[in-house]
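Shown below is the structure under consideration.
Left out: one protein chain. Kept in place: all the others.
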Amino acid sequence: MTTTNPTLSVRGLTKVYGRRATLLRRHPHQLKAVDGVDLDIAPGKTLGLVGESGAGKSTVGRLVLRLIEPDAGTINLLDTDISTMSRGDLRRMRSHATMIFQDPYTSLDPRMLIKDSVAEPLIVHTDDNRATRHKKALEMVRRVGLDTAHMERFPYEMSGGQLQRVAIARALITDPSFIVCDEPVAALDVSTQAQVINLLNDLQAERGISYLFISHDLRLVRLIADEVAVMRAGKLLETGSAERVFAAPETDYTRELLAAIPGRSPRHRRFNGETAASVELDEAEREEAVVV
Amino acid sequence: MVSSMTRFIGKRLLLAVPTIILVTLLVFVLMELSPTDPAAVLAGDNPTPERLAEIRELHGFDRPFLTRYLEWGWNALQGDFGVSPVTHQSVLADLMYRLPITASLVVLALFFSLVMGVVLGTVAALNKGGVVDWLMNSIANLLMAIPPFVAAVLLVLFLAILSPVFPATGYADLSTGIGPWLQFTTLPALSLAIIPGALLTRQVRGALVDALEEDYVRTARAKGLQRRLIVGKHAAKNAAVPVVTVLGLVITQMFGGAVVVERIFAIPGLGSVSVESVLNGDLITLQGLVLLVAVLVTVVNLCVDASYGYFNPRLRTR
Amino acid sequence: MSLADSTNLSATPPKRRRRLNNRVLRRLMRNKAAVASMVVIFLLVVVAVFGDLLAPHDPNKVTLSLRLMGPSGDHLLGTDELGRDVLSRLIVATRVDLLASAQAVGIALSVGVPLGIVAGYLGGFTDAVLSRVIDALMTLPPLILAVVVVAILGPGLRNAMFAIAILIVPSFYRIVRASTQGARNELYIESARASGCGTWRILWRHILPAVAPPLLVQASFSASVVIVAEASLSFLGLGARVPQATWGLMLNDASSNLTTSAYLIYPPTVMVAITILAFSLLGDGLRDALGRQTTDGK
Partner (left out) sequence: MNMSALEITAEPHVGEVVMQATDLTVEVSTERGWVTIVDSVDLTVNRNEVVGLVGESGSGKTLTSLSVMGLLPKNARISRGSVDLMGQRISDMEERKLADVRGAKAAMIFQEPRRCLNPAFTVGDQVAESLRRHRGWSRKRAMQHTIELFKLVEIPQAEHRVKQYPHEFSGGMCQRVMLAMAIACDPMLLIADEPTTALDVTVQRQVLELIRRLQAELGLGVLLITHDLGVVAEMCDRVSVMYAGQVVEEAPADELFHNPQNPYTSALLQSMLEPSRRGEPLGFIPGLVPAPHEFPATCRFQDRCRHAVEETCRQTIPLTSVAPGHLSRCARAAELDLPGVRA
């Protein structure tokens, strides 16, 4: 078997928030939001990045696309080192690697028609004329299960599930090889969550896209990810194939996370009577970590 | 807890210093660009060129701009605002004589507008969407359209000329007793209070309505608290923050409004002095006035900031 | 809040396609006060444009024999202390005041908006410096600032307008900066960056449209501020000069004849009040109409 290069390969990714000591701030208040993270994603595969709020998952998602600037580490995307790329090259790179966000209601410009939102990346990345752009946008909108009528709408006229599909269409229109999905279904109802997940899965099978799938919901990650990485307080705790991590977690924290998943049937009720007080400090610490 | 609050205030104070320097510098630069020649003002009518040059040298107008600014600033720091070329009096002494007059006027106006704002605003908020709300809102809107000088003229017409309840112009100092002072100050204070009162009405209403829609009010209802406590305790303390913010703005505006109102009522305060010095081309007094007012406004804003700490505990610990 | 979810009725796709601006306009039209304001402003503009045709007399013609005559058939609003026709002066003053306000707002917009966008989008040092200057301007009460600027530039309507423009620049700057900052942190701006949009495209296509609505509201409010400031300065003798007619000057004239001819005070008072009211109610209406536009879909 030939070894294919990974779509994304990240080494020692670090982001520090906070400010240095100044005249008024005697103690520098620094926080490593992301601390030496290494990740690899193979072509056509999905890496699920899990962790609780404040773990730094979303920061990682933005860092690997350099939507925020890392303080240290290398990012290899599609065989190119993007950590030193110029602004112009970086912009061109975004036709190959882009992102889908958590809240579909706010991730689309409320003042733009759906067709304009979907076609916008084409204006930036191609020389297509208006007619071609419209044709491609329509194709894409149909592909994600919407129709012509939706093209002429404003975001406020659509449901969350529909909007997330629009966001996917917009991301896919330049035919990228890598997409960061930041909690793409967290804002959706259970019954529509599944539709979006199915769509993402189908598109991956069809086009061989790689996903970095960020979620706090382990049930979800278990369903979609080939590999899983667990984060806590900016650090990567463990990485491995989804089967392995879920079947035989290596760290206590992962075990705790898995144990906390609400059961799926009343017969499996699993309360263990553990007192919460012991975890309080933990929680407070994490809370602290969110505050930048 | 206390230390972080002091630090917050300290930081504000430190930020205020460059702001004040900047505003005086701005005014200095503008004066430099001004077509008005300060020497010509001093020289009186038809001066000879020699006389003008002499005055320039005497007052140092020919020295570099920055030198003059720094010198002025240094003197001001030591309490020397210069001498007015028109009245030949110490600028600081003159301003200090007038400051309490304007300040007492503003305080009375503030009292009027606060009473109006809190009463009307609360009544409107508690009747949100109803006829009373609409009425209060309309009153506020109407009053917003009456600028201080219009209010002053109308008040004089109705309460001094048509029915002589108050004197039309003049001033009695507080030291002559509260009665005479009130007699002369009520009308000017009322004219100053109208727009701020309307502004506060809207702000109190808005802040209270917002606070009453917060989740913690639902919690308070869920534990069975009486309406009196929900409004008077839970909503009020949170609604105070935006209101206090506007209060700071309102005080600043009142000092501005005093310019016209003092003119109309012939009150010898800071407002009168500003107009007089403009008409006389007395830029030295004006420069001193700018500094004084800038400091005053900064102090007011500082008080507003300090009050946030009481209303919003989050500021105390961060 | 989940209650909002359950009470929201617009979650389903509407049957008809509707344009964003139509929606705003429709909401504005439903607001009676705003509609009345627009009618008033329209009438004011008509008066300003066709003032020469509408004025029954020469506004500057001094007829001392007719001084301080109360309202009559020939002079509907009476005559002033120089025997000039008050109605005619009022009409001509409308033009002067509206034009001057438009100038002041125009100047302030062209200075405040670019500075606000730059400061809000770039942040950092640029923002710090610009904001400090604006803060310094705001440290002076508006009227005192205007008085100082007039003192330096010399009295006169043009200089007064310039002073007033400086006075309202901070409000435009602040609102533009704040909404730019707000928009910059919106997910859709990040999404635009993730799609490879450049800075100019983001500023022009995404930020400016987001900034425009609050700016429009502020411009409407500012118009009324300008009217007050102009009238105040003229009243103090620092703005327009005789024989020019402005509302502020007319008020000044009237106030010196208050004891004898009180009727002179009403016409300019009513005009000033109506104009302020119209612009501030229009501002309110615009704010309400535009306010919910982005959140409505949720």
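First chain written, first letter: the chains are A, B and C, and each begins at residue 1.
Quick note on the criterion: a contact is a pair of C-beta atoms (placed from the backbone, for glycine too) under 8 Å apart; a residue touches a chain by one contact, two chains touch by 3 or more.
In this text, all values refer to a predicted model and were calculated from it rather than measured experimentally.
K.L.:
Out of A:Asn5, A:Gln30 or A:Ser53, which touches the unshown chain?
P.N.:
Touching the chain that is not displayed is residue A:Ser53.
K.L.:
Could you list which residues of chain A touch the chain missing from the display?
P.N.:
Its contact residues with the unshown chain are 52-53, 159, 189-195, 197-198, 201, 216-220, 222-223, 246, 256-257, 259-271, 273-277, 279-280, 283-284, 286-287.
K.L.:
Since one chain isn't shown, list which residues of chain B touch it in the complete complex.
P.N.:
214-216, 218-227, 229, 233-234, 237-238, 311-314, 317
Note that only the chains that are shown with their structure count from here on.
K.L.:
Report the chain ID whose CA centroid sits closest to the centroid of the full protein CA set.
P.N.:
C
K.L.:
By CA centroid distance, what chain is farthest from chain C?
P.N.:
Here the answer is chain A, farthest from chain C.
K.L.:
Where the centres are mean C-alpha positions, what is the separation of chain A from chain C, in Å?
P.N.:
46
K.L.:
List the centre-to-centre spacing of chain B and chain C in whole Å, with centres computed as mean CA coordinates.
P.N.:
Those two chain centres are 22 Å apart.
K.L.:
Where does chain B touch two or more other chains at once, residue-wise?
P.N.:
none
K.L.:
Write out the stretch or stretches of chain A touching chain C in their complex.
P.N.:
62, 65, 67, 91-95, 98-99, 101-103, 105-112, 120-121, 123-125, 152-159, 167, 170-171, 174
K.L.:
How about chain C: which of its residues touch chain B in the complex?
P.N.:
Residues in contact with chain B: 1, 33, 132-133, 135-137, 139-145, 147-155, 224, 228, 231-232, 235-238, 251, 254-255, 258-259, 262, 265, 269, 272-274, 276-277, 280-281, 284.
K.L.:
In the complex formed with chain C, which residues of chain B make contact?
P.N.:
Where chain B meets chain C, its residues are 18-20, 22-23, 26-27, 30-31, 33-36, 141-142, 144-150, 153-154, 156-157, 161-162, 215, 252-257, 259-260, 263-264, 274-275, 277-279, 281, 283, 286, 289-290, 293-294, 297-298.
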